[in-house]
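Note that one protein chain of the assembly has been removed; the remaining protein chains are unaltered in position.
Chain nomenclature is as follows: A and B, assigned in order of appearance, with residue numbering initiated at 1 for each chain independently.
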Amino acid sequence: MEALGVWNYWVVVLLMMIGLYTVIARDHLVKKLIGLGVFQVSVIMFYVSMGKVTGGTAPIIPDEVPAEGILYSNPLPHVLMLTAIVVGVATLAVGLALVVRIREAYGTAEEDELQRMNGAQS
Amino acid sequence: MSEHLSALIVVLPLLAAPVCLLLRHTAMVRAWTSIVAWACMIMAWTLLERVQTGGAISYSMGGWDPPLGIEYRLDALNAYLLVIVTTIAAVVFPSGTILTGTALPEGKRHLYFAALLLCLAGLLGISSTGDLFNVFVFVEITSLSSYTLISLGKDRRALTAAFSYLVMGTIGGTFLLLGIGFLYQVTGTLNMQDLALRLPELLESRTVLAGFAFLMVGGSIKLAVFPLHQWLPNAYTQAPPAVSAFIAATATKVSYYLLARVIFTIFGAAFVFDALHLHWLMLPMALAAMFAGSFAAVFQTDLKRLLAYSSIAQIGYMVLGLSMASEAGLTGGIVHLFNHALMKGGLFLAVASVVMRTGSSSVNAISGLGRKMPITMAAMVIGGLSLIGVPGTAGFVSKWYLVVGALEHGWYSVAVLILLSSLIAVVYVWRLVEIAFFGEATHDVCEVPWNSWLPTWILIGGTLVFGLWTDVTVGGASSAARALLGGTP
Partner (left out) sequence: MSSKPPMRMREKVLLRVASRVFIPLILLFALYVQFHGDFGPGGGFQAGVIFAAGFVLFGLIFGLETLQQVVPWSIVERSVALGLLIFGGVGVACLLRGGRFLDYGVLDHHSSMHGQHLGILIIELGVGLTVAATMLAIFYAMAGRERT
């Protein structure tokens, strides 16, 4: 039962494996990028669930009431993930741009065909 | 301003990149990039001098003191690394061959230089920050700019090479992030010094072990340690040759630094080597890399691919130094960072000159060029000799320390294997010499202009100078090794 108590980590593990499997098993480059995105999101989920404090509220210090005794969630993982999300978006943008150019240069975005064409060229 | 140097060295190239977009004119952007690289180099040498006389420098970003704020911390190892990266940048960026082999129309060239500067900023950032999450951010800045730079190669295969590097690099980067997350979860801090203080009592925890494993695998992917090296040969082969020169000479060095930092500063050699016995994993991988890389290099028909496989072998030597975890071994590994940066940078620049004249980087392209392009080819030969480790070249110095380290441990067979793998290097270097000097000339070309051969010769000349005069390189490396092993820097 203890293992079920940390269900958020099971979600993270599941997402991560789905992402990694997609990256490895799919041939189409866009699908690979989708898998990569899922893979990155799993880590973001991991951080965000780490920052959750049971019963904690948003970490904004109120003006009126004294701040003592209020239980806050940990804001740091969220801040870190803001950066990680931006990194993920940038990676996705560069990856998709590469796929667009690969498609233009080869006429396909299927990995096995690309490998065959590269093999024929060298 | 001088107390801000450790921040400025990262901030300057980071802010110089957008200036490229405003300048737009290719010649101006080119000059600007070179000036920035030179300024960074001067700062790096100043910092190295200051660290060696005054000890580690700590700088708190935004006035927030560590461990709460982001700390930039320079000790003997970081400063040494900054010098390597900036020196290579200062030589490669002004080179006449910087644009050779790029597929860029005239109006877009400024973007190429912006990407180069961003890559430099990322590398300097990884080397100087003392905050683990900051490391991840700079790793991604470096990686993203190198994906773009690699994809700019002339051949369409550059695109697929960049894509597979992107997939591998992102997996590696995400593993790093996950490892950092595990450590943060257990300790509640991201500062490396603070982690080093808090981790010793938590080393039994599975979470820490998992974090360590993810950091090591992520770092190893970025470093291209032997079984995780698949992305490297294609990436180096298809990238524009000057980009290969820059990335081969700097990016793997910085990843090596990251691994050394994680192992020695954060976790401590006692935990990694005495409790986990990691060297029994790293040692076979390093040896396999030395042999597999050199063997593969022998059979390559493309100069850049040959050098890329030789890089994998050289990374093996560096990891070997890491796995020894002794002062001599680490000194060998760290001094090899510097020496390998010089020779690989020089060799790739020589290839860039060949590509500039013949338009091809195949081994047959240099046939008979020993007479047509004597300056470039002489540089290539000396670089090759240094790869082998001939006495008098820089490659000898690092291999000497590695052999000494192996003997100190009583690993006699390892010492023999180091020498044997160097013999394989003789095969592929001799092949180049034979084709270049005894082959039939197929291309009717002349020597490249001085601004192309001079950078090559600065680096190759460096391998000769530092092969004989080892005060700076070995001195810096051994103080870095002592700093890592916990002595006073």
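Note that contacts are C-beta pairs under 8 Å (C-beta built on N, C-alpha and C of every residue); 3 or more make two chains touch, one makes a residue touch a chain.
Please read all numbers here as calculations on a predicted model, not as lab measurements.
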{"item": "Residue among B:Tyr59, B:Tyr165, B:Phe214 or B:Tyr428 that touches the chain left out of view", "value": "B:Tyr59"}
{"item": "Full-complex contact with the absent chain, from A:Ala25, A:Val53 or A:Ala93", "value": "A:Ala93"}
{"item": "Residues in chain A touching the chain absent from view", "value": "60, 82, 86, 93, 96-97, 100, 103-104, 107"}
{"item": "Those residues of chain B which, in the complete complex, touch the missing chain", "value": "1, 4, 7-8, 11, 14-15, 17-22, 59-63"}
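The rule is simple: only the chains that are shown with their structure count from here on.
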{"item": "Length of the line joining the C-alpha centres of chain A and chain B, rounded to whole Å", "value": "28"}
{"item": "Interfacial residue positions of chain B with respect to chain A in the complex", "value": "133, 136-137, 140, 144, 147-148, 151, 156-157, 159-160, 162-163, 166-167, 170-171, 173-174, 177-178, 181, 184-185"}
{"item": "Chain A residues touching chain B - in the complex, by the definition given at the top", "value": "20, 23, 29, 32, 36, 39-40, 43, 46-47, 50, 77, 80, 83-84, 87, 90-91, 94-95, 98-99, 101-102, 105-106, 114, 118, 121-122"}
